[in-house]
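The complex appears here without one of its protein chains, the remainder shown in place.
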Amino acid sequence: MRKINVLFSDFIKGLWQENPIFRLLIGMCPTLAVTSQVKNGLAMGLATTFTLLASSTIISIFRNFIPKEVRIPSYIVIIATFVTIVSLFLKANFPEISKELGPYVPLIIVNCLILGRQEAFASKNPTHRAIADALGMGIGFTLSLIALSSVREVLGMGTLLGHQVIFGNFRPWIIMLTPPGAFLTLGLLLGLVNIINKAVKNRKKKKQ
Amino acid sequence: MVKELILVFIATVLINNFVLKYFLGICPFLGVSDKLSSAISMGFATTFVMTITAPVAWLINNYILIKFDLPFLQYVCFIIVIASLVQFVEMVIKKFFPLLHQSMGIYLPLITTNCAILFMTLQLVLREYSLIKSMVFGFGSGIGFTLAIAIMASIREELEFRDVPESLKGPGITLIIAGILALIFVGLAGLIQVR
Amino acid sequence: MKQSFKMIFSLCLIAVVSAVVLAKVYQITQPAITANEKKATEVAVYKVVSAANSYKEAKIGEIDIFKCYDENNKLCGFAFTVEGVGYQDLIKVMVGVSADFNKILAIEVLENSETPGLGNKIETPWFENQFQNLDLQNKITVVKGVPQKNSEIQAITGATISSEAVVDIVNNKIEELKKSK
Partner (left out) sequence: MNIVLLSAIVMAVLAGILGAILSFAYSKLKVEEDPRREQLMDLLPGANCGACGAASCADFADKLIKGEADISKCRISLRDEDNLLKIKELLK
């Protein structure tokens, strides 16, 4: 039984306590860049999750064979291979999303979240824990991207996933689609998450 | 020809600023920019590596990827060379120039996981720059990165003495300031139309 | 010595495995990717030269263009892509002209990353339709108010640089084509 809830705790940690964007604050470059629409945010989240999952598995399987000196170059080649596969898959099956994500798909390779996760976790733990952890971090990352991109799309274009959401004479806030909007929204969302966490902690303390 | 290079340089530093427009290098931008001195040495180390990576990436692309027509190897080739090059250069500097290593060399390993470097190499391939233009582009993007991180560092040093809402302390307020900085840089857009 | 051999061997092994895997995936996805690109150009060509139902790639001077033929295989116009820098970044436009080069049939903005809400309005039908049957004897110009002459179009309010950019890149390309015809 202990083994199961270790896996479960690895998975859950990635979703909230150690959410990569709102708590660990890593993997921010794509987060700001592609979240002007929920569609792109979701695609980037899933692409990152796939890469994280695939390379986590491979690296934790071969963690003892790769000599310490060439560790970073070998890990980064494995990750780059999976990202190229994702990029070719997107170009073949979802051409318009691939065009919109554009230069940010290859940046998944150097996303601090993935190399950080590989190094810290996959290369020191057995495969099943690495998979649980990768899944948790990946889904946590995707959920945060969806949260950020829905705020920016609803305010910036008045639509959600392309469907008109706000009616009446709402003039969309164009700033939300530009870089300043991304920075401001994420900054405020971080503040909101901290407030929620403090509230949860206080309630826990009161209960004890 | 020189006029074009200057235009590309100014456009990369001010208008298409790597941090404030393309959102690159945000991890170090949030982490390192609380002290001006470390931010500037970080900026110059990044600029140094970007200036040497740009020609290397240009050579790989033209003499390996285009000659043998293997476009799909682009990411893997660039990243394996950047990672190994950085590791090797860091060891050389640590061995022969310990003083330089202390101030700038320590930033070298950071370069492998820096989005700005990989983005820069892919952009100079996409825009089909010549060798000289690629180096100017690499140098310009490094200076743009340094400029953004230095401005942020000086603001954050000032912030120590101001009261910031409890929940926004640290990264929250940095992102909001970065948003305002990005707004200022958007004002510069359209100054130069250059590709 | 054994250590350095192990390093080189493992790096090479990973690199070769990744190369083989990528080559295989590239071979599988390549047909789909080229098909997508071809379909995208086809849609654009048929949009700008509405009469066409088949087209052939050809060259005038060293500019590659699409020769369009209507049902009974008569040349009914040319289509070509133009690229240039707008207010922010690259603008890519597909232009359709009549066979005798003195009238624009239609244009379609393929790609643009102009300022959202302002510059990117060049992709709206309102702006694109203004180019329909503009005569090409003299250069196309952008005016703020209501266009009088048949070679003038109205600029998008607040995005004159983007509107002028589109007109300039179209004019330059037509100039080039006329010269090398």
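Labels A, B and C are assigned to the chains in the order they are written; within every chain, residues are numbered from 1.
The rule we apply is simple: contacts are C-beta pairs under 8 Å (C-beta built on N, C-alpha and C of every residue); 3 or more make two chains touch, one makes a residue touch a chain.
Source: prediction; values computed, not measured.
Remark: the absent chain touches shown chains A, B, C in the intact complex. Only one of the listed residues, B:Val81, B:Leu124, B:Ala148 or B:Ala189, touches the absent chain: B:Val81.
In the complete assembly, the contact with the undisplayed chain comes from B:Leu70, out of B:Leu5, B:Ile52 or B:Leu70.
Checked against the full complex, the candidates C:Tyr26, C:Tyr46, C:Tyr69 or C:Phe101 give a single residue touching the omitted chain, namely C:Tyr26.
Not every partner is drawn; the one left out touches subunit C at residues 3-5, 7-9, 11-12, 14-16, 18-20, 22-24, 26-27. Residues 27-28, 30-32, 34-35, 38, 42, 45, 64, 68, 70, 72-73, 76-77, 80-81, 84, 87-88, 91-92, 94-95, 106-110, 112-114 of subunit B touch the missing chain (whole complex, contact as defined above). Where subunit A meets the chain that is not shown, the touching residues are 13, 18, 24-26, 68-73, 77, 112, 115-117, 119-121, 124.
The working rule: only the chains that are shown with their structure count from here on.
A complete topology is adopted by the chain contact network, contact being made between every pair of chains. Remark: among chain pairs A-C and A-B, A-B carries the greater number of C-beta contacts. For the pair subunit A and subunit C, the distance between C-alpha centroids works out to 34 Å.
Looking at subunit B, residues 72, 76, 80 sit in touch with two or more other chains. Residue positions of subunit A touching 2 or more other chains, listed in rising order: 73, 77, 80-81, 84, 88, 178. Contact residues on subunit B toward subunit A in their complex (touch as defined above): 20-27, 30, 72, 74-76, 79-80, 83-84, 87, 109, 112-115, 117-119, 122-123, 126, 165-168, 171-176, 178-180, 182-183, 186. Residue ranges on subunit C touching subunit B, taken from their complex, read 15, 18-19, 22-23, 25-26, 85-90, 115, 161, 165.
Those residues of subunit A that touch subunit B in the shared complex are 25-29, 32-33, 72-73, 76-77, 80-81, 83-84, 87-88, 103, 106-107, 109-112, 115-116, 175, 178-184, 186-188, 190-192, 194-195, 198.
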